[in-house]
Structure formats: C-alpha cells, structure tokens
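What you see is the complex with one protein chain gone and the rest in place.
A and B are the chain letters, set down in written order, and residue numbers restart from 1 in every chain.
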Amino acid sequence: MLGYILRRLLMTIPTLFLVSLAVFALVRLIPGDPVSLMFGDGGTPEQIARGRAALGLDQPVFVQFWLWLKKVATGDFGNTITDGQAVLPLVLQRFQVSASVVLVSVAMAALIGVTIGVIAAWKQDSKLDVAIISLTTIILSVPTFWLGLLLLLLFGLKLGWLPVIGYVPISENPWQAMLFLLLPVATLTLHESGVVTRMARASAIEVLRLEYITHARAKGLSEARVLARHVLPNAFAPTWTLIGLILGNLLGGIAVLETVFTLPGLGRLLVDGVFARDYPVVQGCLLFTALLYVMVNLVVDLFYPLFDPRVSAE
Amino acid sequence: MTNLLKTRFRSCLLTTGLLATGAVAMSAMVQAQPAPGGGTLRTMINSDLRSTDPGVNRDLNSDAITMHMLEGLVAYRENLTVGPMLAQKVDLSADGTTYTFTLRDGVTFHNGKTLTSDDVLFAWKRYLDPATQWRCLSEFDGKGAAKVLDMQAPDPKTFVIKIERPSALFLGQLARIDCGGSAIYHRDSIGADGKWATPIGTGPYQWGEWRRGQSVELTRFPGYTSLEGKPDGLTGGKIAMAEKLRFIVIPESASAKAALYSGAIDVRPDFASRDLDEVKGRADIKTSTHPTMETNGILFQVNEPIVKDVRIRRAISMAINREELIDTVTFGLTKPVNSMVPLASPFSGPVQKAAWKRDIPGARKLLAEAGYKGEPIKMIVTKRFMSLFDGAVFVQSMAKEAGINIELEVLEWAAQLDLYSKGTYQSMFFSFSARLDAALSFEMITGPKAIQTRKVWNDPAAQALISEAMIVSDVAKRQALFDQLHMKFMDELPMIPLWNSVDIAAWRSNVTGYTTWAASMPRLWNVSIR
Partner (left out) sequence: MRRRINLLIGLPIVATLGALALTALVWTPYSPTATRIRGRLLPPNATHWLGTDEFGRDVLSRVMDGALVSFRVALATMLFAIIVGSLIGVVTGYLRGWTDRLIMMVNDAMLAFPGILLALAIMVILGPGQSSIVIALGLAYTPSVVRIVRGQVLSLREKEYIEASRMIGNSEVYTMARHILPNCIAPIAVLGTSMFGWAVLSESALSFLGLGVPPPAATWGNMLASARGYMETALWLSLAPGLCITLTLLGINLLGDALRDWLDPRMAAR
C-alpha cells in the first residue's frame, strides 16, 4: 500500500513539472504587462523599462522560469506584483474561502444526493422516481451563475434578507459568515445534489439487481436494513469518485460563482490576477489548483477500496 | 515654461493673502465648525489597494485611499488651481528658480511627532532617489517639468527647493494626485528593511486595517490640525466626521450597484451614468455630478491601412451624431467636446466650441473619393469603462448608416492598454485622464512616434506650437496658439474627441456632505453618516 502511494506520488512529479512549464508559458503569452498597466495612459518608455527591470521582467523568459521553479521547489511562490505580499499565504488564505463554500456544498450535496438517489432507485419507475429524475434533470440544466443571480436578486435585493456582497471568515464570526455563505452554498448544493442524485440512483439500481441483495432479502432482512447495510455502501463507491471529480472541478472552477457573490476566493484571485497581469499570482493559483486536483484524485483513488470491497488498490 | 500654472500659483498666493514679499503668518490651529460624529462610512474600490506608498505602486483606488492619510506641501483646490496645504506659504525668488516653503505650525503626524522641515527633506530625498521608483521622478530630474538642483532645510519651519530654470509647471506637478501629491510622511513610515511599511502622515484619517482582497479601513486621526475654512479640493478645512472609513473591494459594477441599493455600502463614487435614471425615483439614494477634464474619444493610428486616409477619419467623424450620442451615453449630463481642450478649460473658446454637424451625404462623398468599399475598420474598446463601451456601440451603429464598416473588438483593459502603448491598432475608443493645462492635453497625443509609440499625432509643426504654448504666459497669445493647434488638429484628425467625462457619485440618504468635483477623486472627510 505504501509503495503504491509512493509510486503514485512520484508519478505526479513529471505532471506537475509540465503543468508549471505550461502555466509559466501561458501566463507570459498573455498580451499586456503589469508595469504599463500601472502607468496607464502616461507611461514613458524609460519609466516602463525601469519598472520592468525592477520586477526582473527584462530577463529572458527561460531565466525567469528557472528562477521561479527553483523558488517554487522550496515552497516559495514569490511575491505579488501589485502589492508585494507573498503569493503562497495569499493563495492559501483565498483557498480557505473557496474551500469552505465548496466543501460544505459538496458534503451537503452528497448527503442529500445519495439519500434521494437510493430512494429513487429503490422505488424505481414509481411516480416518485420519475419526479426525482425530472427534477434533477431540470436542476442540472440551470446554469449555476444564473441561478445564483436570481437567488441574489430575490433574497438580497427584493426581500433584503441576505447581504448581496461581502464575506466574513467563519473563524471570526460564524453567524455572520453563515449569512454571507448561505446563498453561494445553497446555489452550489442545489446543483451538485442533482449530479450526485443521478449517479447514486444509477449505482444503487445496479447494486439492487445483484444476487446478494436478492439473497439478503430472501434471508428475511427488512427493506430498511437491506438498503442501509448493502445498497447504500455499495452505491456510494462510484459516487465517491464523482464527488472527487466535482471537488477538483469546483475548487478551480467557482470563479464565476465567486464573481456573482463577490467572494474573495481562489477563483477570483486568479481572474483578478489575470486582469492585473500579476504573473506570480496567476502562476501560483494555477499551479496550486493543479496540485490540488492531482491530490484530490489520488485521495479518491486511495479511498476507493474502502467503499467498494470488490476493488483493491494494488 | 511660464504659463497658466504660474498664474495659478500667483493667484494661490494672493487668495491666501500670502505675497512673496510680506508674508503674514496665519493660524492653522482653528478647528472647523461641524463636530465630528461617529460611525463607519463605507465606500468601495473596484480593485484592492496596491500599496500606500504615495506615487509609487499605485492606481486610482490607492490614490483615493492614501489621499485621506497623507498630505503634501501644496494640493489641488476645488477649481484645480494649486493651493497651500502643509506649507502655509510658498515664496518664489525673483529669478523664478528658488521655492521657499514655510511650514504650518503645530502640524502633527499620526505618531504624534511634530512636522518639521527635516521630515520634508527626508520625504523629498526619498522621492528623488531613483531606487524609490517614484512615478513622477522624471518631472523633477530634468527630463520633464523641472530639474531639482538642491534641497535644504535651513530651519525647522523652512524648506527650500532650487531648480535649474524657472518652470511654471513646477507646483502643479507637486500637487499631482497620481504623484501621491508629493505627500510628506514621517520617516517611520519606512520599515527597518528600508521598504515602505505603514503610512504615517498628517491627514485627517490614519491607517487602520487592511483585509487583503476585501477591505481597507482607516480611522479618524484625533490630533488632526485642520486648515481654516471650508474644504477646498484636496486642501482647505478637513474634518473626519465619520469615525471610520471602510473601502470595500467590489470589482463588478453590477455588484457595486446592488451593494449600494441594499445598504452594504453608503457611498458609490464612480456611479454609472446609465444608472442615473433608475435611481431618480428612489428616495434612499442621492446623486451628484460634476464635469471633469478627462477626454474620451476615438484614437487613430494614422499609419495603419484605411484609417491612414484622412478622408476616412473625417467621414467617421461626420457620421457621428454627437448631440444624440453624448446625450445618450452621459444621460444628458454633458455636451459634446470638439477639441482636445476640455470644456472646463479657460481656453475652450469659440474656435474650440464650434459645433460639428452630422453629415451623412458628405461622409459618403468623402468615402467614395477615398475609394472605400466597406473594408472593415477595427475599433478597440474595453468594457471596463461602461460609457466608453456604450459610446463605441452607438458609434459603430451610426457609422454603419454612412456605409462605414466598423468592427468592434472588445478587449480587457490591460490588453487594450498594451496596444495603446505599442501603437499597434487601427482605431480605439480611449479615455485620457485629466491634463490640467491645454498644452498638456495636446502634448499627451503629440510626439515623435518613433520614440514614443503611444503618441498618435506625429507632426513636428504641432509639436513646436505646443512647446511654445508651454513657454508663453500671455493668455491671449496662448489662446491664439491653441486656436491654431485646434485648426491643425481638426485638419489632420488623429483623434476624434467626443466628450469629457462626468464625475458621478451616488450615496444613501443617511450620508451628508459628499460632493463630486473636477478631479473626480472621492473625498470622505467632512462627510458624515447617520
């Protein structure tokens, strides 16, 4: 097992190297430049050249890449161009915001989705099942950012129940934090439970058809026990993989939702970094996201056997 | 280089009753009338603070924040003339090369230390050190407005700057907002590592808390020594009415609007003109507008295909229904401007104001002469400035009626700015920040393209006229020069000026005292919140 983990970890190194190379190249290809952005309509060529030199942007790209890579290897992601603060703590701090939204939503979606999915499977082809399937299909079709906007309009502006902008860290004031996080979490939960429900239903149906379930039923176990003991755990295994996928995708992909709700998360840090041409920030965000994605997948794979007795990690 | 700013400078001395010959010390200790209240006044910035290092790592948001904490020797007044701020008077030697600043009494820094000329010298030495990377260094090292030869602090109340040649632009450059107003800060603002740490200034508010990516909070400086009288631009009497100021980062204008409506912020500077109609009916929102000297228009790179033909540029200009366009884009807030000289400038005379009429047949005729057959003309625009984007959409639609095929290319701001600096585009909708003298307004578009790629008007004759306008001080002579420049400009049309921006702000009805002005920089002193 340990050997397997080590092997998997080693395999991520070339991937991450390629990622960092790609990230660096991508970022430098973006037209525009942080220094001329700072000078606006009045920058003279000398001023811009001086500013670029101070940031080390006048060096050949390969030299810049090498210097950056060396620092990254020691855990130093450099400093932002806009305000000079260290990138890694910034990324981590913003990640907390994204993570709190994503983790809470995915956890809730998993709970709701797996439960409803198993129920739908159990009552397959009943009116309830059809209703659940129809509802999830519709929910899945609504773009999350549009849904977020509509919720914001209703609860923030029309009813005035919830704040329309801003954020308070949970550590600081849990109650306040909840008010700010309610809408984004609700939006995401709604959407993701749709995804999870469908997956859980499909896996549960597959499990329900297996012989040992029939066997369990024949043994005289109550339906509730069959569902709880046999169906739920087995239906959860593929769902677990899906949850991993959702997590990875969301952590990088909630930029749009963060824009809608003005949350200072990782996604917005990246988008703002792109607009400000803050190279170290963009590089840091992208590399961090990639790292996270790889790690989440690894963890999902490692835990998979725990949920599915039929598969072992080796 | 003796021109308008010199006159301004003189008038600043006159109005404060401080003539170079017989200066009268004036008490700066008087507390202005309204009593400071409590509360937190919440406003917004559309991107996070860059730094509080004045005029170094800054943008408009950073300027707006630092202006509440830091003050310079002189500052802009409401009418954009230059007035004294930390200096109680400024004396100019007869040969026009030595400026003697006499500091006000009893001014204290946020750390309780008293302001002395030694502090001024310290700050100025740092400004003029190339390592600081002060954005305005070139205006003081001989490349631009002046060359500083020597700085001295002969006694605690006196600071002397000697420059090489007389320069009428000198004090104006000192007050420039993007230069940080050449603010004077205490040396403890610099950390042990020699880098800028915390702003310790003399302003009505002091540094509070910065939650990166979220908000910046300033708190009232109880020991603030205000100038006498009413607030006047960035100078005059300042009272920190609200106990705290909070600048909340809201990048999206739609979110900012929602924030204002829902009461999450109290003041929204930089309110969109397109939203003015919608708040007219609301009792809880108040607004105010003021014309600025920012110039919006269409820039052409006259070497590029198609637009290199002046007839095409004229045809585009003739296709635009200016009255209707500007009335719509600015919601009737301002009139078209037909010249590089802003409407608010004293040099905007009958020649500059001569109306341009829409003339579709005329435009078609010019196009036919130029052999134009509907080839696409690319026009760059950004969505960052909504009125600019609106303007571009309407111009495209109007040009179509004359048979001109404009293709809009919407870029984000950094990408547009890159093209602007490199000068590689056919045409773009652009906004020039305020230049406070007509000569500078022309200067910003004129110059040798080979060296300064961003310039659009590559005409040595025009360049000569501008240089002359920077030297001549006689108003009538300058007007004649600007008239001449304007005619030449119209003839060659490297840019189609369309309108001057309007400073628009909206605030909730529990806020009192907020005003808009020609420099459109938000000022939150003397603003109270209930």
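What to note about this one:
To be clear about the criterion, a contact is a pair of C-beta atoms (placed from the backbone, for glycine too) under 8 Å apart; a residue touches a chain by one contact, two chains touch by 3 or more.
Since this is a predicted model, take the numbers as computed values, not measurements.
Touching the chain that is not shown, out of A:37, A:132, A:270 or A:300: A:270 (per the contact rule at the top). From the options A:255, A:269 or A:300, the residue with contact to the unseen chain in the full assembly is A:255. In the complete complex, the hidden chain is touched by one of A:22, A:111 or A:299, namely A:22.
For the chain left out of this panel, the touching residue among A:137, A:173 or A:214 is A:137. Residues 252-254, 257-258, 261, 272, 274-275, 278, 324, 328, 383, 389-390, 393-394, 396-397, 408-412, 415 are the ones on chain B that touch the missing chain. Contact between chain A and the absent chain runs through residues 14-16, 18-19, 22, 26-27, 29-31, 124-125, 133, 137-138, 140-143, 145-146, 149-150, 152-153, 157-158, 202, 205-206, 248-253, 255-256, 259, 270-271, 274, 286, 289-290, 293-294.
We adopt the following convention: only the chains that are shown with their structure count from here on.
For this pair, chain A with chain B, the centres built from the Cα atoms lie 42 Å apart. The touching residues of chain B, when paired with chain A in their complex, are 47-51, 57-59, 130, 133, 135, 138, 143, 178, 212-214, 248-252, 255-256, 258-259, 261-262, 264-265, 412-415, 417-421, 430-433, 444, 451-454. Chain A makes touch with chain B in their complex at residues 30-33, 36-48, 50-51, 54, 82-85, 90, 93-94, 152, 156-157, 160, 163-167, 259, 262, 264, 268-269, 272, 275-277.
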